[in-house]
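Note that one protein chain of the assembly has been removed; the remaining protein chains are unaltered in position.
Every chain is named by a letter (A and B) in the order it is written, and numbering of its residues begins at 1.
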Amino acid sequence: MARPVAVDTVSAAVLPLAAVRPHPLRRFARRYPLGAAGTFLIVAMLLLGIFANRVAPYDPVAADFGAMFIRPGPGHWFGTDAFGRDVLSRLLFGARTALVIGFASSIIGATIGAVVGVISAYFGGTTDLVLQRLVDILISFPIIILAMAIVAILGTGTINLIVAIALSFIPRAERVVRASALAIRATVYVEAARAIGAGHWRIIFRHMAPNVGAPYLVMLTAFLGQAILLEASLSFLGLGVSEPTPAWGLMLSGAAVNFARQAPWMAIFPGLAISIAVLAFNVLGDALRDALDPRLRT
Amino acid sequence: MRRNAAWGGAPWRAVALLGLLLALAVGPAGPVGAQQPRSGGTLNYIVEAEPPSFDAHRETTFAMLHPIRPHYNLLVKFDLQNYPKVVGDLAASWTISKDGLTYTFKVRQGVKFHDGSTLTSADVKASYDKIIFPPEGVISARQTTYHMVKTVTAPDPQTVVFQLKFASPGFLENLASPFNWIYKAEILARDPRFYERNIMGTGPFRFGEYVRGSHWAGRRNPDYFVQGRPYLDGYRALFIGSPAAQVAAIRSGQAHMTFRGVAPAQRDELTTSLGDRIVIQEGPWLCNNIVIFNIKKKPFDDIRVRKAVTLGIDRWGGSKALSLIAFLGPVGGIMRPASPFAMKTDELAKLAGYNRNIRAAREEARKLLREAGIPEGFSFTLQNRNVQMPYEPVGVFLVDQWRQIGLNVRHVQSETGPYLANFRAGNFEAGVDFSCDFVDDPDVQLAKFLSADLSAVNYGGYTDRQLDLWYFQQARTSDKAKRAQIVHQFEKRVLSDQIYAIYVLWWARIVPHWRQVRGYKISIAHHLDPDLQDIWLSE
Partner (left out) sequence: MSRYVVTRFLLMIPTLLAVAVLIFLLVRVVPGDIVELRLVSGGTYVTKDVIQAERARLGLNKPIWNQFVDWMVGLVRLDFGVSMWSGDKITHEIAIRLQLSLELAILATIIATVLAIPLGTLAAVRRGTWIDQAVQLFSVAGLAVPSFWLGILMILFFLTYFDWLPPLTFTPLWQNPAANLAQLIWPALAVGYRYSAVAARMTRSAMLEVLREDYIRTAWSKGLNRPVILWRHALRNALLPVTTVIGLEFAFLIGGLVVTEQVFNLNGIGKLIVDAISHRDYTLIQGLMLLVAAGYILANFIVDIVYAWLDPRISYG
């Protein structure tokens, strides 16, 4: 039995991974209804986010001091906030912020992590030893604390938030990919490639990289959900993006909590949006993992 | 001397009459009912942050005053029922020489420290020496406030004399600073840093316990020098940072009140849920939010741009809207509106940006921006502090206002650390700054705007010797009308002629407390609270 390296949700989600083969898409939906539902939600979110400026009934940033704290109802489906801004419009534009931060940080974090992981696994020896010690150090801090520290250094704002979240993902991605890459490195065809005199980089990119694709993908999905949660937590602590940028975590911090009694919709809807988005990414990640992991196939 | 002295042994009728008058003065929800003060009980109140050290002479935060002040006395203090009247605390009486250079205080007799020793003028002298002439290695945050003091002497055990270098009209009010706690001379001589970690005062309450991060407790001082005081058996200051948790604490009855104040949303939540069990006191607050510019960088090195930016703000409209969602309110200049040296409203209206005709002002703003070569949609960054109330509403409001004159503002809310560091390093374009003090005196209120080499909190980086000159002139002008004139010149130069800073709005203080808390009246500064000597619980 393998000793779990899982230390957090992300790794736990991708834990039982081994070498994998792709699986036809159309069987996916039938086999993994939750995963399909997740995919549907994600696509919906993407579309709503991309077309937010067409879908949203109001300007998400413009304050309207004549329309503060309007209850949900026709006109303002999700009510208005303390500045008279339409909550629904802010949620829609907030999807954009969440997705931009989520995708950017996850892709950067997972990719850098994967590259380092493959390199570490392929070269082994001193390279591996040094890289693993570095990862050891970074991984001994909980993600949120590492991200907090990085935001403290870089400052708040969208770009810095992306960097902070991506950096916190790197060591975790590295661990997961390195494990898969180690398994592939030992396989016959990598040895064969080496035997016919293929160069290091050729082997890495032609043979190893495609084969860590599956764990990479599963990890990426898990990171996406995690990134949205992290953004929300950091915003809640006042370390996220700044007002008046529409962002879910920000909508949930400060004002929403202060006005929670008077205008509960200000706290409820963004919280729901975060939960649903993260849920969608998580169920998709689970379905992908199940689908891509042959050992779990019934 | 003190108005409250009538409360101690006065006949019931007199008390009732006084109570009635006070109740009328503060309205039907007044804090003082027609009831005999009752002894006993523990007051639980919220403190929004934690004291860094216990030594008031070196700290500047209210978070140190609120839990610890009840252990100490001042020489003189503000009469909170009649601010800005100054009354004696440890001083029984005082005289000021004709030339205004000599202040002679008589210290009360029979005042005892919590260790049983008797207070003498030597203790007062030692405390003020530490504040004004701190020994090597000892920090005094208000050393320069008393730059007019030549010597402090104690010619006999009952007398303290302050000898000034020049007559200073604001001196007595500055002495009433709530930070000037009187310590014990003998201890200070032994270890001038003793008070950073220990408590030994003469105040109405003795030290109970301090659980860091949780609460600070004090218990009644049975040997307190005012007969029959304090009324309370003890108090407990609960450290609660989050505004939501603060309201929850009051709502659930775990705390009676918070002295610093709450936002309108919290007030409304408390009144709807607690009804007549809660009393709300509202009043002016000696704190404000201002906008500062980096005068050395483009585009704010251009006075036309700064002027356009101030013209673009609808202060009067903003005051109305923001007062509903934030503890913001009055429109004013550098001196707090309605304070002794404040400009009259019609005078204020002549300053740039204070005109009620916002359409015309915005038109002019756009014209100025065009003249200065600022294109439509020009963007700049506004640095703000990531403290929700009231910085965030102020920031969102400004962004929205400036959008209406064609400016695209990036609002950056940073932690207080980098926020101050960026200001200090001149690493900003424009920023939401603040000031918050406990005395209306222009010596304190204007100091921020002195040239950069004189003021540690002038982040704009300008040098303006005219302002410096006026500052030092007003500080020595005893005639009130003349002094006001200089102060107004100063204000006009900062706000309207040079536009080094924009006053957005002054804060408005809202203090909620449970009905049974009596004997408290809201003051203009949370720093002046809490004087627990006179507060009592009716149930």
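Following the convention adopted for this analysis, contacts are C-beta pairs under 8 Å (C-beta built on N, C-alpha and C of every residue); 3 or more make two chains touch, one makes a residue touch a chain.
In this text, all values refer to a predicted model and were calculated from it rather than measured experimentally.
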If the hidden chain were put back, which of B:A122, B:V161 or B:L420 would touch it? B:L420
Specify the residue from the set A:N53, A:S140 or A:T187 that touches the hidden chain. A:S140
Residues from subunit A at the interface with the omitted partner, ascending: 1, 3-4, 6-9, 12-13, 15-16, 33-34, 133, 136-137, 139-145, 148-149, 152-153, 155, 225, 229, 232-233, 236-237, 252, 257, 260-261, 264, 267-268, 271, 274-279, 282-283, 286, 295-296, 298
Residue by residue, what part of subunit B touches the chain that was omitted? 50, 52-53, 59-63, 137, 139-141, 143-145, 196-197, 211-215, 238-242, 244-245, 248-249, 251-252, 254-255, 273, 287, 415-422, 424, 434-438, 444, 447-448, 455-457, 527
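The rule is short, and it goes like this: only the chains that are shown with their structure count from here on.
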Whole-Å separation of chain centres (CA-atom averages), subunit A against subunit B: 45
What residues on subunit B touch subunit A, complex-wise? 242-244, 247, 263, 265-266, 268-269, 272-273, 317, 320-322, 324-325, 384, 386-389, 392-393, 395-397, 399-400, 403, 411-415, 417-418
Where on subunit A is subunit B touching in the complex? 61-63, 65, 68, 82-83, 152, 155-157, 238-239, 242-245, 253-255, 257-262
